[in-house]
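Quick one: the structure is below, questions incoming.
In this view, the complex is presented without one of its protein chains, the others remaining in place.
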Amino acid sequence: MANEDYVEGGIETSESYSYWRKVFQRLKKHKIAMVSLWFLVILILMAVFAGPLSFGNNPYSYIKSVPWAPRPELAPPGPGHPLGLDNMGRDAWSRLLYGGRVSLSVGFICSFIGAAVGLFFGLISGYFGGITDMLIMRFTDFMLSLPVLPLMVVLSSVIKGSLWTIIFVISIFSWMGVARLVRGEVLSLKEQEFTEAARAIGETPARIMWIHLMPNSMAPVIVAATLAISGNIIYEATLSFLGLGIRQPTPSWGNMLNGAQTFMLTAPWLMWWPGIAILVTTLAFNFLGDGLRDALDPRLYR
Amino acid sequence: MEKEVLLEVKDLRTYFYTEDGVVRAVDGVSFTIHKGEVLGLVGESGCGKSVTSLSIMRLVDAPGKIVGGEIIFKGEDLLKKSEEEMRKIRGSEIAMIFQEPMTALNPVYTIGDQIMEAILTHQDVNEEEAKKQTIKLLDLVGIPDPEKRFSEYPHEMSGGMRQRAMIAMAISCNPDLLISDEATTALDVTIQAQILELMKDLQRKIGMAILFITHDLALVAEMTDSVAVTYTGKIVEYSDVRSVFKNPHHPYTYGLLESIPSLLSERTKEPLPAIEGMVPSPYRMPKGCHFNPRCPFATDICRKEMPELKEVEPNHLVRCFHPVNVKEEVS
Amino acid sequence: MRNYLIRRSLELIPVLFAIAFVSFWLVSKMGDPFAVLVLNPHVRPEDIQRLRHIWHWDDPLVVRFWYWLKDFVWPRQGWGLSTLAPGQTALQLISRRIPVTIAFSSTSLIAAIILSIPLGVYSALRQYSVADYILTFFAFFGMSMPTFWFGIMLIYLFAVKLHWFPAAGYHRAFFIINGVPVMFDKAPRWMQFLDEAWHLTLPIIVLTVFQVGGWLRYMRSSMLEVKSMDYVRTARAKGLPERTVIYKHAFRNAVIPIITLIGLSFPGLIGGAMITETVFAIDGIGRLTYNAVMSQDVFVAMALIMIFSILVVIGNFLADIFYAVADPRIRYS
Partner (left out) sequence: MSEFKDKKIILEVKNLKKYFPVLGGVFSRPVAWVKAVDDVSFHIYEGETFSLVGESGSGKTTTGKTILKLHEPTSGHILFEGKDISNYSPSEMRPLRRDMQIIFQDPYGSLNPRLPVGEIIREPLAVHKIGTKKEQEERVVEIMKLVGLRPEYLHRYPHEFSGGQRQRIGIARAVVLNPKFIVADEPVSALDASIQAQVLNLLLELQQKLALTYLFIAHNLAVVRHVSDRIGVMYLGKLMEVADTKELFDNPLHPYTQALLSAIPIPDPDVKKERIILQGDIPSPINPPSGCPFRTRCMYAKDICAEKTPPLVDIGDGHYVACHFVKKGGKVEYSKS
């Protein structure tokens, strides 16, 4: 048996590798996803260090005068104000940076809440089945057949307010996809015998869900959550654009565009940057999500 | 009695170029099928037997590629034919049945539709005639109530019935060669017996040759005239069925025959003489003879060189430096 | 199949009922529809009381909901008074504005289907080709583009800068025919139609791009998956021409899941239509919703949410039926 060339036990590599490392290796081959990942890292760093990057400006303060324009309101870009000033005479660049903080936070937090709630419902529904499953799935279907945006508009006009209100409003509508996904995944995992093996050992349902079902249904959740970030950023921007999301004076990419149509002729640069920021960010999250899908599910990528 | 050669596969090589390396799924396989003969291709999973059959049909999907060899069918090399010429051969001169009758049939079309399609493609008949033929075929393969079954969907049938439908489809154009790729593996024993009986019966009636691919040695003993035993993409033993079973020369064939529990064996509840180890990974083939790490007779030369497929007795080819000889023990 | 249809239809009732109640409760929280009247010095407090009574606004929520629902299903009172357009009932207001929304959103829905399915198939068949990469990029672009901003950009480029299309509205107020101004309503039908089409081109593009990306990607991956199925191999083994293999055997199976996806995308379509109407100032029911919410026009908002819900539910229902028709495995279960 002591043959050097023969590898016993089907072990092919000299060192063991975990699932997630293999996934990351596959992701690394996905160029556009990696570019997106790096772009997002830079973007997040910019949002975190918005203060030092603002050239001493503050997103809230009225700039009294600029030398290159008669009035500070809607002044075009110039030294120290690379993106010009908005209609209230505030520095657009620093608002863009701070707005990124808001938009990214909303995207991440809503997506996290959505994934967590969806995961919870999906696991319970799929594992227990029967009446529990029926009630949860009926509720999920019900939520899915709501006209989301009109209701979001109504909701945010009923509970006016802060960043957390918006997060709440968006999160309510962002868990159903994950719940259905996880339920489906759990149903097929339940068919596999390791769940049955766990029951045969005497494991409790909670432990089975925690140790066996959740880690094995994580892959699609991660993909869905990543893709959901871009959706949530767009929801926030849309609500803020309509004047129902993040309220002035707090900047967000969406509310910076509120009224952009009005100043389209006089200050078109004001509508460029927040829009481009939203577009490239959501594009990056979508590419990353797609790359993750391929990395997590190599079946589709032969 | 020399029969006419129908198919001659010479040194066929089909490799898969995967992310993790090149897999030599079929690596220099040669065999001959005469008219009306049944050749068994037997081996464990991953020995390249299915890829061989797909190569003959030229249906190997990317990342697989036929990289060498000849497939001479009725005197012409199939590998030199255009896609259009090949298409005309598929289903009419060479037909194929697969392991999973559930997934091999299209779920959204009726059984009848799918069989008729083959007839309409290869024969110059109208729909009415094709339908008549289809119903006749369904009846021939033993599907009761063929008129009704004609318009049923695959999911409405049992596994055995689906496999009968697959066979009906395969024989619809009277092929000269039928490739049966693990056609009874997914079926129950009593249903398997029915399907095998049907295949034998049809083979006698139509006179077609069969390339019978399976992992089950017992089926080979029952169905075939000659046998090629494959291991890691290469043929290790090739002869007529009696010779292989009664007088196996390759340690792998010998070991396999010894290790499978049989209804004839006298010893039960005793350890079986098992072959140690396992089929090597396609990415890490052992040096020399691929079987050497598992072989009780392996010597230094086996660890260095790959043996050739040689004739050890008339019409009995073996790929081994130290062929076993058990003839004395048997008779 | 019949059982399935009956079951699906029966399921609609509680869902719609629940949607109606939840949205009614939510919209009621938005404000008091008669609050505006309080500020009006010409309206006496007794009249406000009377109005409240007529519309059951002094009853508990559940009772009020019951009367409202009765009125919605059997509109004797016209779904309540609009405060946005004084003197009009919500029903009158909405029914006048519904055609334009349906016209341009169904046009873009059909356009999106017609574009995404063939392009998705093409992309899958030419996997890793230049065309595939271009289509993929286009699809991602569509998926990532914020609708409202895309609308603004199109207005800026094609209306403000190039003057090819109008910036707002869905028809002009009047035509000049032979030097004489003719009101829109009086103009010949074909002129009306051409003018509307011209106005709605940009909105339709916005809404189509909004939908097409996701479907294209989905169609592509569905086709890729089906292409490697056993039955496709069987079809090839039968010697069928490649066209038949792809378009008869693979396509039919690949397109089935898309039907569900399209059915599920109705809520998104409504949201997209709402944004597009708002950006392009089209007087459809999407913009009306926004205006109703902003001006606390409770009756109009309530009716609109209900209509949207019905549309979504019907969309899902139709998708389920199409699905069952397309897939015999469902049809007979």
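First chain written, first letter: the chains are A, B and C, and each begins at residue 1.
Throughout what follows, a contact is a pair of C-beta atoms (placed from the backbone, for glycine too) under 8 Å apart; a residue touches a chain by one contact, two chains touch by 3 or more.
The structure presented is a predicted model; accordingly, all values stated were derived computationally and were not measured.
Across B:E19, B:E85, B:E127 or B:E197, the single residue that touches the chain missing here is B:E197.
Between the chain not shown and the residues B:S265, B:T299 or B:N315, the one that touches is B:S265. For chain B, the residues in touch with the chain missing from this view are 44-45, 144, 158, 160-161, 188-194, 196-197, 215-222, 241-242, 245-246, 252, 255-257, 259-265, 268-276, 278-279, 294.
Seen from chain A, the chain kept out of the figure touches residues 8-13, 16-19, 191-194, 196-204, 207, 211-212, 215-216.
We take it that only the chains that are shown with their structure count from here on.
The chain closest to the protein's centre is A, with centres computed as averages of CA atoms. Inter-chain spacing, taken between the CA centroids of chain A and chain C, is 25 Å.
Shown for chain B are the residues in touch with two or more other chains, of which there are none.
Across the assembly, chain A contributes 302 as residues in contact with two or more other chains. In the complex of the two chains, the chain C residues touching chain A come out as 15, 18-19, 22-23, 26-27, 29-30, 140-141, 143-149, 152-153, 155-156, 160, 217, 221, 224-225, 228, 264, 267-268, 270-271, 274-275, 278-279, 289-290, 293-294, 296, 301, 304-305, 308-309, 311-313, 316. Of all residues in chain C, only 228-231, 233-242, 244, 248-249, 252-253, 256, 326-329, 332 touch chain B in the complex they form.
Residues 141-142, 144-151, 153-155, 157-158, 230, 234, 237-238, 241-244, 257, 260-261, 264-265, 268, 271, 275, 278-279, 282-283, 285-287, 290, 300, 302 of chain A are the ones that touch chain C when the two sit in their complex.
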